[in-house]
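Missing here is one protein chain; the remaining ones are kept as they sit in the complex.
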Amino acid sequence: MQFLAEHDNLKHECGVFGVFGHPNAAAITALGLHALQHRGQEAAGIVSYDGKHFFAERRLGLVSDNFSKPQIVKQLSGNSAIGHVRYSTTGDTILRNVQPLFADLAGGGFAVAHNGNLTNARTLRNKLVNNGSIFQSTSDTETIMQLVALSRRESTIPRLIDALFQIEGAYALTILTNKKLIGVRDPFGIRFLVLGKLEGHYILASETCALDIIGAEFIREVENGEIVIITEDGIESIKPFSPKMARPCIFEYIYFARPDSIIGGQSVYEYRKALGTELAKETSIDADIIVPVPDSGVPAAIGFAEQSKTPFELGIIRNHYVGRTFIEPEASIRRLSVKLKHNVNSNLVKNKRVVLIDDSIVRGTTSVKIVQMVRDSGASEVHMCIGAPPIKFPDYYGIDTPDQNQLLASTHSLEDMRKYIGADSLAFLSLNGLYRAMGYPNGRDDQMPAYTDHCFTGDYPTLLRDQKSEDSVKQLSLLSE
Amino acid sequence: MQFLAEHDNLKHECGVFGVFGHPNAAAITALGLHALQHRGQEAAGIVSYDGKHFFAERRLGLVSDNFSKPQIVKQLSGNSAIGHVRYSTTGDTILRNVQPLFADLAGGGFAVAHNGNLTNARTLRNKLVNNGSIFQSTSDTETIMQLVALSRRESTIPRLIDALFQIEGAYALTILTNKKLIGVRDPFGIRFLVLGKLEGHYILASETCALDIIGAEFIREVENGEIVIITEDGIESIKPFSPKMARPCIFEYIYFARPDSIIGGQSVYEYRKALGTELAKETSIDADIIVPVPDSGVPAAIGFAEQSKTPFELGIIRNHYVGRTFIEPEASIRRLSVKLKHNVNSNLVKNKRVVLIDDSIVRGTTSVKIVQMVRDSGASEVHMCIGAPPIKFPDYYGIDTPDQNQLLASTHSLEDMRKYIGADSLAFLSLNGLYRAMGYPNGRDDQMPAYTDHCFTGDYPTLLRDQKSEDSVKQLSLLSE
Amino acid sequence: MQFLAEHDNLKHECGVFGVFGHPNAAAITALGLHALQHRGQEAAGIVSYDGKHFFAERRLGLVSDNFSKPQIVKQLSGNSAIGHVRYSTTGDTILRNVQPLFADLAGGGFAVAHNGNLTNARTLRNKLVNNGSIFQSTSDTETIMQLVALSRRESTIPRLIDALFQIEGAYALTILTNKKLIGVRDPFGIRFLVLGKLEGHYILASETCALDIIGAEFIREVENGEIVIITEDGIESIKPFSPKMARPCIFEYIYFARPDSIIGGQSVYEYRKALGTELAKETSIDADIIVPVPDSGVPAAIGFAEQSKTPFELGIIRNHYVGRTFIEPEASIRRLSVKLKHNVNSNLVKNKRVVLIDDSIVRGTTSVKIVQMVRDSGASEVHMCIGAPPIKFPDYYGIDTPDQNQLLASTHSLEDMRKYIGADSLAFLSLNGLYRAMGYPNGRDDQMPAYTDHCFTGDYPTLLRDQKSEDSVKQLSLLSE
Partner (left out) sequence: MQFLAEHDNLKHECGVFGVFGHPNAAAITALGLHALQHRGQEAAGIVSYDGKHFFAERRLGLVSDNFSKPQIVKQLSGNSAIGHVRYSTTGDTILRNVQPLFADLAGGGFAVAHNGNLTNARTLRNKLVNNGSIFQSTSDTETIMQLVALSRRESTIPRLIDALFQIEGAYALTILTNKKLIGVRDPFGIRFLVLGKLEGHYILASETCALDIIGAEFIREVENGEIVIITEDGIESIKPFSPKMARPCIFEYIYFARPDSIIGGQSVYEYRKALGTELAKETSIDADIIVPVPDSGVPAAIGFAEQSKTPFELGIIRNHYVGRTFIEPEASIRRLSVKLKHNVNSNLVKNKRVVLIDDSIVRGTTSVKIVQMVRDSGASEVHMCIGAPPIKFPDYYGIDTPDQNQLLASTHSLEDMRKYIGADSLAFLSLNGLYRAMGYPNGRDDQMPAYTDHCFTGDYPTLLRDQKSEDSVKQLSLLSE
């Protein structure tokens, strides 16, 4: 018997990277992916190009475990490379789904790394298979590659645009061909992509922390709907789509981006602290200590503590050595599972009125255990405050959320949720509070919301063609291997 | 420093297997592949189908090392399966080239295992890539699968025939789809394929020894140009090609098939013994002992010894524990390499006139060492007799031969060859002697030769489109991984 | 080229665990070791006893990677077990040094797990080898086992006491024999050991956090110089040594124990926060923000911020996915190494006067890089405050410290240290401040200091026989494997 270590949270989806023209391309890409490791820990891959051949290494596991050996980096020869870290959203976690994907097209090699999720991938795939295309993976990303392969246009960029016009959903892409490094961000800019420069060579990455690790200068964010094309002659930008207002995914700010990454001129840590500040303004609890659920609740707890003038204390300790699975030999010790990851600093919370700060409640299973654990340690009151609105709707753009009926906030009233998790009180940040923390003093503009925030609101910016298809799901034939 | 263990011989190419409707399909396929292991030791694979899904396991290494664990066989569920053992001829030895290949076509899953080699695969591949097909391997076999995928016909068999009409070369195929197990042999029947039956269920295999191991009954050889289609309703045979006389590859008899396999009603061992008998008739050497170069020279040596009434002795001992590579730390001990595999039984050959019997001379490097080793052990005379004609031309149908200019017989006269290998005399079986041993008392019919024998004669039965193409080789972009 | 990921810190040494009579002994031990993982990440081992046989699993790597598979736990059958997590201090990191060690003595099996280091192990080993003992490891722990084997006493406990009377240094031991689970703490109690109870069965562990994870009740600390003997008949305590005042290692409080472990009725987190509070009292810096060097500096920084009424901010972000090694292809990107682990939240520190709080300066190499990194991010002032006195002397009791001449504080004045690390100011907590934080308002009692604090003072509680030996080090003959 085995069980997945407790992880009732949202899963980061993926991270992408690219570098053009640097003599240490593969090493730089490995470092960049390492800085993006929080975006996906299941697998990582790098494809490089040396002017004649492409080289690929794709592995299950962490960047530092798989790409730290000099011989691995050495055989990824060449001065351009793209890379990918993955948490699987579409397709099984098997090696042939690990990105970057590669195809040997008529015009030469074509490698692509994708962060995001297409909402019409299955529909497109069925059509392509019916016309004779053979897919090598079960990844939605391959659809893009197959569409490029089939385009009747002459050169790479028009072929790519052909493909982009057919796909729907969220995507930040880095693409490597014989001549170019290409970065693409979807029309709404749902997923992130930034442009940097290292010793004169352009870099693309999901977040600025991947520029920091290699000492690269941040140039600018790639814009929504923009294609940047980097060649030996420099950089070019085209915008093939009809203009749309950007709506980046609000979850990047709240959960996914690393605290030290900069978005819109401000660090992610500061946004999150502001969530705590706003939450404290909306809430009035008479408490002794503010305790974050580590590590994700820490910035909001700092903000909350400052605003509420209540001491911030590390009342819950996290064990960083937790692997994916652990033993559970008998039901009698099953209750131990939550303690694999967290333990209460019991001397600290005993006889205290405790406010726990977390960033989300998804299914609620962890919250139940955390509250119980704090109560068992002698806290006189346990309040749970969440630095974001309730998650009521699933995501289809690259974040791993459970089905809607498993989202606690989708099926329970606030009071029922409070009872379920066993807290003395439960509070969520309001939707307008969220926007205020993001820097919109008037809260959300429902006509033109600044973010993709469907998990709170149900307001999806794109069509959901696969999801709404009445076709039964076409199950792939090959499962094993 | 490392070197490949001595192997100046022809390489077996591949073996295929298939079973339909048997509850132990994967286990039976593993056993069948084990019996065919002599045809390819680099990799092995099995694809099974359980009525809903296909399952695949493809591994580098031996069948008994990779397919002996019950859990491996168990997860290859279903009652139909095909399998493949491989020695790489086209494409690198990397996992994505290991067969059976699989594609998820519009009509459902399609798995194929191929023994042979196509002579227009590169030409076809270039055309397909230009039209937007993406190849997942560098194997020529994938071309067949892509052609089936692109056919505009409605159902599998017509689509397959569409594909077969476009390919040229040698092939014995086993194919597994949602409904069918299909066996195909090329128009000349260059590569072998036999049909058997086990407990009422049809079996396809490269050789009869794979029927023996599972206790299956031999039904008949699949004919040249024949497609056999096995379904729940029984077996059907179609012959879509214009009729041709069969010309099976003579090398299967001389080198590749296992001695206990039956072809044309006679065991391969008997054909090989007859080669020795004919060779003895053509040769007159006054000798004390007949010594086979083990293991391949043994049957011919037995025939030679009987015919020449000279004692047969195991004067050379082979070490069966030789792996692929061994150490060679310094030039000073490089001369040891041949002894990793062979040693002379020196007490036996001392002061004797020795006739060595081998099945071929390819580059001649092993023969040089063997002759020297026997002479060093004190033999008074060393004669080398080869149970086949000189190999002067390369193969393009699935046998790994060196370039023509590396074939000793292609660049040296008989006397120069004798000098090169250092023997007191050197004899090859004549071409007519070869046909006599095969059961043609009049020797080779040059108008209608009964076998594909181009390595001796240069008479290739098919077009060699890729080989004669003036296009420079189109190098694939992706090399690594 | 490869380099060890930046780790200019003190290394945790080891952790031990034991359970007697519980049906899930191995699973409980695995959980306990997981909670002690911060004490040693190089290797882990468990030995269990089922009433007839002992079973052992010893692996390099993390507990959760090696002891999470049910079959591993299952084959460690029996209801008693001891375990060990290791960071190598004596002996190479090779499997035969991984503990628990085991010997088949005349009286039956004897397994031992040791946290600490003996200061006369080499002297004893030389003597034993001269008398005919053969050592199976290069670990100092084996000396204990060999002494027990050679004792002329009749039963286990007297034989163990014989051995303990000969060894010097620091040790917390868990020992498993056919009949007993034994816990031992050295005469000064330098290393920790606590006693707990789970469902009526006794537990021994290095820290209380290992009791928490299994839900065991904390009974008491094993005392300095105490042997606790657990059998089916209950627990017995003996104190064979002449009484000494306890002097537990101060470093357990400052660095090694987990923040949620309880020592002397207070959590380690609280001691560390108090270090920050005392440090703030001793220091007066006009600053804008207090920034911990994560993760070790966090509690002191919280205390410092509260005391100094300056905002606490996560200005440095740590990447938790750093493995042991990482690539460094060229000198030109060597400077990146520190960023593998830490990055500055640059928006936060820009134009700010920053106080960095860390728990120690060992060689100083990390401090140099951290200060530079913060300065590069635009901080107007960078002050470094250390929540402990300067480390001037090496440890010989199980903590991995560099040679004395590599300890920055041993060779530099305060001002030279400040210049070396490039800070605007540098402050260490005073020795008396340290004792005040520990709850001794009058500071250190130099006649009877309450802790083993030699790294700050040079006051070693035991003889250092091996270290002062004039014999040249006797190098073991066998190095490899």
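Should a chain be cited, it is by its letter among A, B and C, assigned in written order, with residues numbered from 1 in that chain.
As a working rule, contacts are C-beta pairs under 8 Å (C-beta built on N, C-alpha and C of every residue); 3 or more make two chains touch, one makes a residue touch a chain.
In this text, all values refer to a predicted model and were calculated from it rather than measured experimentally.
Student: Give the labels of the shown chains that the missing chain contacts, considering the complete complex.
Tutor: Taken over the complete structure, the missing chain's partners among displayed chains are B, C.
Student: Could you tell me which of C:G21, C:G109 or C:P402 touches the chain that is not displayed?
Tutor: Touches the omitted chain: C:G109.
Student: Among B:S346, B:Q372 or B:T457, which residue is in touch with the absent chain?
Tutor: Final answer for the missing-chain contact: B:S346.
Student: Which of B:F135, B:Y255, B:F312 or B:Y435 sits in contact with the chain that's absent?
Tutor: B:F312
Student: One chain is left out of this view; which of B:R58, B:R122, B:R159 or B:R258 touches it in the full complex?
Tutor: B:R258
Student: Using the document's contact rule, name the residues of chain C that touch the chain not shown here.
Tutor: 52-58, 75-76, 96, 102-106, 108-109, 129-130, 132-136, 145-146, 149-151, 178, 475-481
Student: Mind pulling the chain B residues that touch the left-out chain?
Tutor: On the side of chain B, residues 1-2, 24, 27-28, 30-31, 34-35, 37-38, 41, 62-65, 67-70, 73-74, 209, 212-215, 258-260, 262, 265-267, 269-270, 298-299, 302, 306, 311-314, 317, 319-323, 325-327, 329-330, 332-333, 335-336, 339-340, 343-348 touch the unshown chain.
Note that only the chains that are shown with their structure count from here on.
Student: May I ask you to sort the chain touch graph into line, ring, star, complete or other?
Tutor: Contact pattern: an open line, chains touching in sequence.
Student: Quick check on this structure: which chain has its C-alpha centroid closest to the centroid of all protein C-alpha atoms?
Tutor: A
Student: What whole-Å value do you get for the distance between chain A and chain B if each is reduced to the mean of its CA atoms?
Tutor: Here the centre of chain B sits 51 Å away from the centre of chain A.
Student: So what's the Cα centroid distance for chain A and chain C, whole Å?
Tutor: Roughly 36 Å separates the two chain centres.
Student: Going by the contact rule already set, what residues in chain C reach two or more other chains?
Tutor: In chain C, nothing touches at least two other chains.
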